[in-house]
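The next block holds one structure in the form of structure tokens; read it before the comments.
We show some of the complex, not the whole, and keep each chain where it was.
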Amino acid sequence: MSADKFTELTERIKNFCEERDWSQFHDPKNLALSLQLEASEVLELFQWTKNNEIRSGKEVDMEDELADVFYWVIMLANKYNIDLIKALNQKMDKNEEKYPIEKAKGVSSKYTEL
Amino acid sequence: MSADKFTELTERIKNFCEERDWSQFHDPKNLALSLQLEASEVLELFQWTKNNEIRSGKEVDMEDELADVFYWVIMLANKYNIDLIKALNQKMDKNEEKYPIEKAKGVSSKYTEL
Amino acid sequence: MSADKFTELTERIKNFCEERDWSQFHDPKNLALSLQLEASEVLELFQWTKNNEIRSGKEVDMEDELADVFYWVIMLANKYNIDLIKALNQKMDKNEEKYPIEKAKGVSSKYTEL
């Protein structure tokens, strides 16, 4: 019986770093800094566009840049033993409560203004 | 037979937005901008620390902030039909090739310098 | 009688853009985005350092990266007719009030805790 693919991926990343004895370099502040830098590279794909779309020809880079961000999210989660899936599901529980469909449909207001 | 938990989560987020007719607000540039802003909130947990650790008393906020980043990563992946698990596994394939254990163990150099 | 050097610089930048008819590209959101990207390049000079210092050999890049950030600060100030010197002096007026020397000396606490 196999684990699910997300758990397999986080384990793979954990093992990759352990086998190379890299945890000594991976203090959490530098992980957070790397996360921020990769998020900026995603944002850079939209620099100077007028219509809120991605820069022409840059669609192919999105997958690569987004995977980089995802990597540092998992690295930080591993560092702090955070169950990302559970954490985000709990957030979605709250979101569904805060933004009931009948009130939030087609409305962009923050939930405090609904 | 149930889907794995990551797929379930991405579907849940997709449905959440569709039911509220929110895709009209979720142009990709603003998604990328939100991702960057949440990544900065993770980084803020380390502001002014000297030892590369998280600010005292802020460990409890990490789960919440990291889930926020994870949310926008999934939102962008949904927008561009990106399979995040597959994309990051492909990246790890390359990492394992670029950083062979025998050469990379305990070494922080970039692979081009190994 | 010559203007001071900061006013001369802001005027130079304003003229540079006007002569090239570039204001059509310089919507404020993209200016803010560019500011953020350049600030990230400053931060990148510190990636993976342990002692809170700049990466070895990167000191020479600081001047260049910081000038890039300064450029977008001035561009945004020009866009909104903000007098940066006056705005920051007013902020310093408040800082001097919030952090009196006798209380703040050698103390890193936020002023609300003094």
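In order of appearance the chains are A, B and C, and numbering begins at 1 in each one.
Convention: a contact is a pair of C-beta atoms (placed from the backbone, for glycine too) under 8 Å apart; a residue touches a chain by one contact, two chains touch by 3 or more.
It should be emphasised that the depicted structure is a prediction, and the values quoted were computed from it without experimental measurement.
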Whole-assembly copy number, given 3 chains displayed: 4
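Keep this in mind: only the chains that are shown with their structure count from here on.
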Interface residue overlap between copies chain A and chain B, same or different (over half shared): same
Distance between the centres, which are taken as Cα means, of chain C and chain A, whole angstrom: 29
For chain A paired with chain B, centre-to-centre distance based on mean C-alpha positions, whole Å: 2
Contacts with 2+ other chains: residues of chain C: 33, 36, 48, 50
Chain C partner contacts - residues on chain B that touch it in the complex: 33, 36, 48, 50, 52, 108
Partner chain A, residues of chain C touching it in the complex: 25, 27, 30, 33-34, 36-37, 40, 43-44, 46-50
Contact footprint of chain B on chain A as seen in their complex: 4-6, 9, 12-13, 16, 19-22, 24-25, 27-30, 32-33, 35-36, 38-40, 42-43, 45-46, 49, 52-54, 59, 62-64, 66-71, 73-74, 76-77, 80, 82, 84-85, 87-92, 95-96, 99, 101, 104-108
